[in-house]
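Of the protein chains in this complex, one is absent; all others appear in place.
By letter and in written order, the chains are A and B; residue numbering begins at 1 in each of them.
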Amino acid sequence: MVDDRGQIAIDFLLGISLFLIALIFTVQFIPGMSMAGSAREGSLDYTAYRTATILVEDTGWWGNNTSSGTDWESHPTDNIERIGLAVDDDPTSRLTNSPNILSKNKTTQLMLLNENDLTETLGLYNQVDNTHFSYGYNISITKNNAPLVLNNTPVLLGETVPYDRETSKITRIVLVETGTIADFSGEELPMKAANQEEYPLIDITGPLNEEVTLYISNFNITGGDPGFKKLRLDGAPLSEVSDYLAYKISPNGTIEIIGTTGKIDNDDVVAFVIYQGILTGSQTYQLEFQFKDIEFGPTSLPVPEYQDVLTTYYEPAYLTVEVWN
Amino acid sequence: MESLKKDTRGQWIALSGLVLSLILIGLAALANQALIAGYHSSNAVLEFPKENIRELNSHTRDNAEILKSLSFEINNSTNNTVPVIFEQLFDNYSTQMETLYAAHGETVDISLVSINSNNGTYNNNSDIDVIFVNLTYNDGSTHYVSEPEVIRVTK
Partner (left out) sequence: MNDKAQLHTMEGLLAAILMTMTVLMITQSTAIVTPQNELAIDVQLEQIGSDTLKVIDIAPQTSIIRNNLTECVASWDTTTEASYPTNNLEILDNSISNLMPEILYNVNFAYTRNGNLTVKKVIIHGQPADNAVVVRHYVTLTNETVKTMGGGWNLADDEIKVVEVRMTTWKV
């Protein structure tokens, strides 16, 4: 040991201590930084998958001291234990099982829940050292690339997806209960008068403040140019632009708007959507359809009533859950 | 070279190099461990054969409805009672399901435990109310048992 100068520079000591303090501080206070890569991705994937699965396959559950059931949507003030959107015909039991069919009431109630309840019940957070870190999320039900509208509200929850962040997304295909539909068979519809077999009738009792959808199937084609001509309400013609929409669904599921020149095959279903605001009076309306080269039932049949054949209408749609940190 | 051996300066720098490299190794090990832990815990959830089990379950439910109406139909043309016919059909169903599942390396066992009826006479369609079925599913890594699975036959 001849010369013991210059063993360590005081600058270096100061610098390295500062650096280490800063590094430790950063690692301590930004969770997730030390576990980069798949670990974070994995838990995001898992959260998206789990959330979508619960929403699509579970009916949900609520409970208080005295009772409980799956109809959490009608007990918004009670303790909602799980949120699920699957329909259930018996809310008191856990036996029914109908995944992939979403209830309209549950979905609209979901839109009304507050942010906190939602992240809490669906578990859209990560817990690090007893601190909650909420994930950003976007839950939507879409059809034809646009949000599905239920009760005039688009089904869209959460924030817009950030473009510069890593997100995890899962899409489920579901049937959504979107409203009601009346399904009529051609031979059940009485014609308007003798010798007018192409003009069947249907009664509708108002007031109806929503869109009305009717299906007519099983056509008995009698001529070479079967088609649809006009729709009349109590004798007055309706406008195809502002009052109603008519389209046909062929057996393979393709939809085609039918104008006055469209041809109808005997295995097609013709659908009529009468817009909101047409049937608002408190009276019984009579719809008269004008077809061509198609024969309907005899005049002796009773005119069927729309409300009597009403069933739930299901539409295929996509439920998407996207989450990010 | 000789001069370097005698030179004992800069030991602090050498030591701090060692310490720093040890810290780095430690951090790297920690990060790796977190990475593996996250990967495994989430994969277990994603790899669970949820759809296979759900399908076994829900098809057995749907099938019970079909078998119910078929057994009442067969009852009209044979001397066997409805529960006997139902049981035969159910056995047939479970044999077919077992063969189909075995074809892709999954073992299932579906067996009818009991048929329950309100009045026990089986002369109209509303008589079979609830059936109890034992279900097992095994794909080598997941073993699922539902004993009994209670199926309400409502239609």
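Definition applied: a contact is a pair of C-beta atoms (placed from the backbone, for glycine too) under 8 Å apart; a residue touches a chain by one contact, two chains touch by 3 or more.
Bear in mind that the values here come from a model prediction, so they are computed numbers and not experimental data.
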Residue among A:Ile181, A:Ile221, A:Val273 or A:Leu301 touching the omitted chain: A:Ile181
Touch with the omitted chain, as defined above, among A:Asp45, A:Asp71, A:Asp88 or A:Glu198: A:Asp45
Sole contact to the chain not displayed, among B:Val19, B:Leu70 or B:Val113: B:Leu70
Of B:Leu89, B:Ile128 or B:Val153, the residue in touch with the unshown chain: B:Leu89
Contact footprint on chain B, counting only the chain that is left out: 43, 46-47, 51-52, 55, 59, 62-63, 66-67, 70, 73-74, 77-78, 85, 89, 92-93, 95-97, 99-100, 103-104
Sites on chain A contacted by the missing partner chain, in the whole complex: 36-38, 41-42, 45, 49, 56, 98-101, 164-166, 168, 170-175, 181, 183, 215, 249, 251-255, 269, 311-316
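The working rule: only the chains that are shown with their structure count from here on.
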Distance between the centres, which are taken as Cα means, of chain B and chain A, whole angstrom: 28
Interface residues, chain A side, partner chain B - complex: 1, 3-4, 6-8, 16, 34-40, 42-43, 45-46, 49-50, 53, 57, 95-97, 99
In the complex with chain A, residue positions of chain B that touch it: 8-13, 16, 20, 27, 30-31, 34-39, 41-43, 45-46, 50, 54, 57-58, 61, 150, 152
